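For reference, the structure discussed in these notes is given below.
Just one protein chain is left out here, and the rest sit where they should.
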């Protein structure tokens, strides 16, 4: 299987392969969007509608993809989006992703629904690059003590940011998971969120039942303030589409805004993230970085996001497809393709570096 | 067959099943739109075009779907739209629908072309919930005495509103019915509209011939005034798409406006109801409730309708698909899915209750 | 074959049947558009994009489809568009069409490329209805004497208008005809345009070679003035899409403007006629009637045309499909379907007569 990786030329190649080889339950868990999956499709389609009005005759020989990313430098303006239970895609799971991301020089956002602990993930990342960065994705569940404890674990393990998901007062309904009676596979655990009740807590009818206790519908901005005060780490808010919510978050101390609709997995009918991005960028007005995820599949999408004012993109499902194809090597190849495509895109658009990617590339 | 109901996750599941199991004549009667069925398709597509700009970090733990509906409280902002001859879908027909609607806490609009009498329907509804609400759909046919008598029957039977269909001066042409030589099935009767001529009056070439005598092309606003004065019940006007007609109706005493194009069964080429809705909402200007039907298939559509100013939606064909799948239990499951989807939609959009559903959710 | 006509419910039914039963050469000649047939498709699609904002509660019991059409009354605002060589569709050809149009109470425009003479056509029409109207379609070919003679023949035969096609300085390229080596079938003649050279003049590679001599690329407005002065009959200009050309024609004495792109058979890429119509209506400003053809397939299209300011529509290909299905009876059924659909459309849109069809039905 790994032998094929070298012949995959695009993230679409990886997706086709993964959909063919993964067992039904994880495949559908990863691929699904909520309800009729219109937002899932729109996330992708909206990128393709943006035309890139490239420039010519700029010296791009010495170009670089390096970018500031949440206050530090990254190899490119991209990080790995959080996705749950990566061991369903490959036995090495999050460890493989951590090593590949570290090798590619980009941060990894670790899902709090991971199948590997943050400490192991950090060890894997820093074994490749001592400066590797990991951000811990968090839900604020009903047990606030457990939330605070996880934030502290993340800090202690060397994470340099928290990513608080705010689009999940309840779980979105993914019909494929219900049909498949989705459950956490035998021998796998959601290691950060174990309850006294044991593994039976993970079973049930779809992820929204299996994991209902990990979230809390009563969350308000006060809970964000509580988390902000509970950890020295900067907090990025993930799951915002409205300008007013982006502005509110920044005013209350968010250190970053990740424009996201949870990969189309929460509210079907939500706008494509790339359509929401400019509104949030305007509202944030440069006070903190704005990131975006959802449907990013090509290096050209990275440039589009930057031209709309994002500091970086996050990529989720393609990393899972990489894992499915070859563990660490698969993820590394996915990131390598994106890096190469973005490098070529920069060159072809006439940009030496990310600061050359300005809004006029999309609106001449 | 009933065993499958529990596995149906969406109204689309019910539709697929019903189209597979119903005999040709009722299936086509229920599914058809007029002529080329462009309005039928557009009714559905227009909902999908509306993006929901959800809010985050609102406390939605104690949310409720309860809504005022024509002056009283309902479990959610939804009622069952009138559809004819429900015994073609299941032997229990309108009785099953009445029990399921009462169980779900939503009004049922009984078609005057029903295969069960309003008295039996009311008895079924109140046997489940003494407070169950039934609204009587009416045509003003050529025999005004019969119309007045039916209005009085409805009132006596405990209906709390009349729903006057105003988009049917003549019957729309549904080609499938003509091809199928549609007729009222043996052993079934349009109980409220029987004529001296007997069952032969129900036969013919398509519903528009079978039922020509039940309507009257000469109707004007004076006839609405006559009906208004003929019954103590409030009258909702059903089938309006133009702002001026909505305003005229309200000025003449309509207690509600139901924006509808008869499920695409009358004038093919009419606008999608969701496109007509804002015009009517503006014209009515809050004087009476505005309802809407046509293509509602998801809880997200309910929220969209409310965000555009509707007080509630009506759902027609999916109820028939529920009947076909399992009688009362099928309809109950259809309504349960809608209720659950709407509840989740409220939560994911950051709304505690229907009054939080404001227009900025669609137009940020 | 004729037995099936009664079961055809729409013009689309006739089209499907005709495409299945006609021999390749006439089928392709009739169905073809120029080049890639984009205008052919767009002609149809553009009608479907127009939504009809119907009115309710107007007394439409005594409605009528009767309409003034070029100064006289017609049964509906419709006439038969000119199409060539109708005997390729049915042995009775233009005679069948003439009888059916007369029976339906609508004018027939006889193509100058007909396979039957205007005198025979007039005899057939007036045998059904002494008041039947026939308009003679004309090209101004290189032989001006022949043109004048044909205009005189048309007048003598009782035609009450000339329809001068102005979109054909050269023949459009219809690739199907070239592939089929289109020629006038044996035993058939273009009776009005015979040349000294005999039938060999009709052979060749596609209609544009076979008929090159019947047109003249040098035509200017002066030629129209010449024709106008050569005949006492009013002249309608057919094939106009630009406002300035419509205005120029009226200023020079045209008695009617027929907005047409020759059924998509001349310049592929030309605008859909319904998109051109409002521009021409504005330019003509009520001085003479404006007609439109191209893609009319439903009674709703007739109402749309009137709402945009047309006095009537012309229908071409569907008449050929009617001929193919059953000669006169087929054409009669095609016209009957259109009449019935238009009558139902009037009723459902809340119109008593064609003067009730105003622009607000499309733009509320």
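Note that the chains are named A, B and C in the order they appear, and that numbering of residues resets to 1 at the start of each chain.
Operating definition for what follows: a contact is a pair of C-beta atoms (placed from the backbone, for glycine too) under 8 Å apart; a residue touches a chain by one contact, two chains touch by 3 or more.
All of these numbers come straight from a predicted model, not from anything done at the bench.
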Inset, instruction - Please identify which of the visible chains the hidden chain touches across the whole complex. - result: A, C
Legend entry - Sole residue of A:298, A:317 or A:333 that reaches the chain not shown, by the stated touch rule: A:298
Legend entry - Omitted-chain contact residue, chosen from A:16, A:51 or A:222: A:51
Legend entry - Of C:68, C:143, C:160 or C:175, the one touching the omitted chain in the full complex: C:175
Inset, instruction - List the residues of chain C that touch the chain left out of this view. - result: 35-36, 38, 166-167, 169-170, 172-173, 175, 178-179, 216-221, 223-224, 237, 239-245, 248, 266-272, 275-276, 279
Legend entry - For chain A, the residues touching the chain missing from this view: 7, 9-10, 12, 48, 50-63, 298, 300, 304, 341, 344-345, 347-350, 364
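Everything below uses one rule, namely that only the chains that are shown with their structure count from here on.
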Legend entry - Relative to chain A, chain with the most remote C-alpha centre: C
Inset, instruction - Call it same or different for chain A and chain B: same when shared residue numbers make up over half of all numbers used at their interface. - result: different
Inset, instruction - Quick one: report the Å distance separating chain A from chain C, using the average Cα coordinate of each chain. - result: 60
Legend entry - Computed distance of Cα centres, chain B from chain A, in Å: 43
Inset, instruction - Going through chain A residue by residue, note those that touch at least 2 other chains and give them in order. - result: none
